[in-house]
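Just dropping this structure here.
A single protein chain has been removed from this complex, and every other one stays in its place.
By written order: A, B, C, D and E. Residues from 1 in each chain.
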Amino acid sequence: MSRRLEDLSGPEVGERITDSSIIVLPIGAVEQHGPHLPLAVDHVIAHEAAAALVAEYGDAHDLWLLPTLSISKSNEHAWSPGTLWLSATTMLSVLDDIARSIATTAARRLVFLNGHGGNSALLNVACREIRLDHGLKTFLVHPFVPADHGGESPEAELGMGIHGGHQETSVFLHLRPDLVHLEKADRAVPAALADNAHVKFGGLTSFGWLSDDFFPEGHIGDPTTANAAEGKELFETAVRLLGEQMAEIATFDFGR
Amino acid sequence: MSRRLEDLSGPEVGERITDSSIIVLPIGAVEQHGPHLPLAVDHVIAHEAAAALVAEYGDAHDLWLLPTLSISKSNEHAWSPGTLWLSATTMLSVLDDIARSIATTAARRLVFLNGHGGNSALLNVACREIRLDHGLKTFLVHPFVPADHGGESPEAELGMGIHGGHQETSVFLHLRPDLVHLEKADRAVPAALADNAHVKFGGLTSFGWLSDDFFPEGHIGDPTTANAAEGKELFETAVRLLGEQMAEIATFDFGR
Amino acid sequence: MSRRLEDLSGPEVGERITDSSIIVLPIGAVEQHGPHLPLAVDHVIAHEAAAALVAEYGDAHDLWLLPTLSISKSNEHAWSPGTLWLSATTMLSVLDDIARSIATTAARRLVFLNGHGGNSALLNVACREIRLDHGLKTFLVHPFVPADHGGESPEAELGMGIHGGHQETSVFLHLRPDLVHLEKADRAVPAALADNAHVKFGGLTSFGWLSDDFFPEGHIGDPTTANAAEGKELFETAVRLLGEQMAEIATFDFGR
Amino acid sequence: MSRRLEDLSGPEVGERITDSSIIVLPIGAVEQHGPHLPLAVDHVIAHEAAAALVAEYGDAHDLWLLPTLSISKSNEHAWSPGTLWLSATTMLSVLDDIARSIATTAARRLVFLNGHGGNSALLNVACREIRLDHGLKTFLVHPFVPADHGGESPEAELGMGIHGGHQETSVFLHLRPDLVHLEKADRAVPAALADNAHVKFGGLTSFGWLSDDFFPEGHIGDPTTANAAEGKELFETAVRLLGEQMAEIATFDFGR
Amino acid sequence: MSRRLEDLSGPEVGERITDSSIIVLPIGAVEQHGPHLPLAVDHVIAHEAAAALVAEYGDAHDLWLLPTLSISKSNEHAWSPGTLWLSATTMLSVLDDIARSIATTAARRLVFLNGHGGNSALLNVACREIRLDHGLKTFLVHPFVPADHGGESPEAELGMGIHGGHQETSVFLHLRPDLVHLEKADRAVPAALADNAHVKFGGLTSFGWLSDDFFPEGHIGDPTTANAAEGKELFETAVRLLGEQMAEIATFDFGR
Partner (left out) sequence: MSRRLEDLSGPEVGERITDSSIIVLPIGAVEQHGPHLPLAVDHVIAHEAAAALVAEYGDAHDLWLLPTLSISKSNEHAWSPGTLWLSATTMLSVLDDIARSIATTAARRLVFLNGHGGNSALLNVACREIRLDHGLKTFLVHPFVPADHGGESPEAELGMGIHGGHQETSVFLHLRPDLVHLEKADRAVPAALADNAHVKFGGLTSFGWLSDDFFPEGHIGDPTTANAAEGKELFETAVRLLGEQMAEIATFDFGR
């Protein structure tokens, strides 16, 4: 049985979607990822992670998949032709429109499954707006939490591998090896940034950056050590962690 | 070789996309289509038609596919939970953002391949806005022109079969037979409307309508006669016609 | 007795406007029409057609005239100083504001009588928005349907006479001969466009265009053969057709 | 020779409109004016005053008339069906769009000739926005300055006659006697307001008000004493004063 | 006891704020005031006047102070780096947001105490919008009414002293003598403007202006004669007048 909302008919939505259903919106991006990776990276990862999540845990937690939002807020890569990006206000409107639509179903839980770190802050904003404006319980999960939002990055990248680096390239070698040009990959680790105590990815001080602020190639990290085996493990761990999170989301209540 | 823009890397966009390239954005919808069809109908048709078009004619006319915009302006179905819809202003912003992004590449031609009739008027507006604001040549094509925009509808439907009727259901039986519940289909043809000389789909007078203005089921047409064989023929004809249109678009100039 | 809404007092609106009343908003434009016609063409035609319509059919169908919206979405002529134009979003807001106002009266039918083809797509959008947001029955009629929206254009113009051509100039020679400079008129027919099978006015493929994309003069058609006699006939036919449409609008119901 | 901008052709705009031209936009309103006056009052007065102004002083100061903006910001009368009103943001957008259009001509002076007091504050705002954004010299003039913007009001009305009172009704008896129902007029003077030292029309304290805050009839003033003779004098004085203002506007420079 | 709303806890708001409470929002500006005065002038004056007002009259009229809105619509000074300004639409949104918040308390009266003349027109607009949208009684008061809004200006300045002139500089010498550089002050009176009968500050014709339209220094008036003693008197008179206005506002009703 399909767990894609769009595979239901109108009347079936009324029967199948209940207040225990969790609606999952995968959010990708189409944006430059350096010379070794295609624009599709975040799009593919969000899509594949969501598909695997629903395949493994869909029945357990009554998960329902929306079509992946392929294009999102990638303006840190606006300098690179081929990057497609929504402005912050457009993206907020899209999310509000989708949430306003979901709020007419019986479902009360909406999850953003976000594959693009550049969206995370805005999605956090949207979680609150939608909670207030449409009364839904809203959640934000990531297959891979970006280092600039508190996630981990390998030591070899000095903790600064956040875009097209070792981990992301490894995962992509696992998911779409045909689209990876590892021979074009080079190391692009902002060592000066890593030296900072506060102003760095994951540091106490956040800062606005564009992906060409650091290197002209556009990736930030070291893809040269990437490999499919590690990618497979990372991906499977990510899906398992997403499943754990869905389990909590399914029963989450504020306790009041 | 892939003809999806997102499968290119940033540097490859600079090499592969030229001023002879045609960028194709498939536009679908997630909206009720009566009790016999899933919400995904327009989404699937736009996606499949675009894929077939690019597979057959991509090299001939240098076509490049963007990810399908799955959710669009479906507010005539807002009454039916499960329908996901962008407001008119959100949708204009999304299209403007995408066009603004494409305008930084070398491509000068942007085609909206639209599977949802409810978008057609707005896409016509967007074609002009983008031509003026971003200098692109813009085009709007349909796999199936809706009857309320001048397209044909079988006589048995009195020319009023515009949503989930004989043709659309036939095409879907061809593309996704597993998702069609023909046993739930009934005839829903607004005969009184067809009797009008002017105020009807395709008539001299346009009018605002919501899909539950006519029948509570939400489809408009007669799906009971639908069959996969006719759907196959319709689909193949549509793809061939799209191919013909691309041939003209590829060499189109205003002649000035 | 006046049939202009604005000639009523507030209390009279409560008495005279009922749920059988039809509110008619004429929509014109102030935009270049080539060297032989004034900017006022669409403004005048919409205004005169609406006045004639209400004079002849106002009592029969309880028609009420709003002041003509003289300035509208003419951005295809933005290159020509003197053209006055509202952006798409401004125009949508204006229409929404007017509809929101009308919805507080007892009238339930609002007709856009549009003299400028550049508005047609946007007005189609507005018809639906207003139907959903304010509950009005909304209609779009034209004195002359532009060829790029399915209307006719003389064969001598290869079907491409859509702006300041034979028909429009003829009508204007009938309505305001003093404002026509026929001696400055020349033939401006985009023959290459007419040769296309699909990408042309009224073809299967819509496209974004600006009026100086074709010829530097700004009109599109052949005004050199225009004459007042034919204009008179065209105008009278148009008014009669508008009357017929009002008759259907007056009794129109969705049939549910 | 016509002095309506819209009567020019595109090429004529290039010849006739120069940097000494003054563009005049009459701004009216369609809004309730009590039981004795039609909705059209401000619309008619702005239109007639502008027409008289241009007829008498057009050649002297190179004045060019735009079509009257009939519907404007009348939300203080939103409670009364028949009132048509633009929101503040819509109205700002309309004015910006018109100014942006005018700025492409050679003219550098744009005058708002405003017949509706409810617009005055917003037009003051627009004057500055347009000066900064489009570089035009902008001016705001009134045929009759409303008492709540520093204008005069007869003593018999305690200085509070600002809407449908003695003066406005008199002027309308002069311009459109057929549309006045003096027999329905009654005195509606907010005496308590007039007793205030500061919080009153023209007082030190401005305040937000709706026209039904004072009396249910909707006018504010005493129309019972109105007469056409006084209206004629008021109107002619107004036109003469507008002429004087145009003379100064024509040569106005900031002196830097 | 504090009369700052922000010094209350949430539950105390429910107890202390009643329908007789008057909420006062001081509105300043950060904008150039010529070479002799700091950017803070309007900010300080609004803040100090509001503080004095509440100190003297707070208990009598149940006044409650909001934090001063320090940055507002100063776009006439946009040319001068250091000026901080909100656009007209941003400012309208800020005021609407604040009013929407206040409307959830028991208070029904909201007063804008405005120190910057460039805001006055927009605040007049906001007074009406808020009255209609949130049902509050709204008021606009000034410590000093600018000459271009009907206030007085000394004869020595030809009535044109509206920004950084004799009076404002005097008041600032009283409030913050340490921040005044009188030795840098020069006379900047637009004499040509004063010669006009209509097009001048306080004249019949309003006009759009930027502060560098007149003089490159940016102030408009004659600060060279300013002195603290006169400033003290002006300030104390202003506070007394504000107190009188609050007394009327406290009991103000429309009389219906």
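The rule is simple: a contact is a pair of C-beta atoms (placed from the backbone, for glycine too) under 8 Å apart; a residue touches a chain by one contact, two chains touch by 3 or more.
Computed from a predicted structure; not experimentally measured.
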| item | value |
| --- | --- |
| Shown chains that the omitted chain touches within the full complex | A, E |
| Listed residues A:55, A:199 or A:229, member touching the removed chain | A:199 |
| Which of A:25, A:50, A:92 or A:147 contacts the chain that the document leaves out | A:92 |
| Residue among A:64, A:139, A:201 or A:235 that touches the chain left out of view | A:139 |
| Chain A residues touching the omitted chain (full complex) | 75-76, 78, 88-89, 92, 118, 121-132, 136-142, 145, 150, 190-193, 196-199, 204-210, 212-216, 241, 244-245, 248-249, 252-256 |
| Hidden partner interface residues of chain E, rising order | 2, 4-11, 13-14, 17, 30, 32-40, 43, 66-71, 78, 80-87, 89-90, 93-94, 97-98, 101-102, 104-106, 179, 181, 184, 218 |
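As a convention for this text, only the chains that are shown with their structure count from here on.
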Chains partitioned by contact, chain D not counted: A, B, C | E
| item | value |
| --- | --- |
| Same or different residue numbers at the chain C/chain D copy interface, by half rule | same |
| From chain E, the most remote chain by mean C-alpha position | B |
| Between chain A and chain E, centroid-to-centroid distance (C-alpha), Å | 48 |
| Where chain B touches two or more other chains, by residue | 78, 89 |
| Every chain pair in contact, whichever chains are involved | A-B, B-C, C-D, D-E |
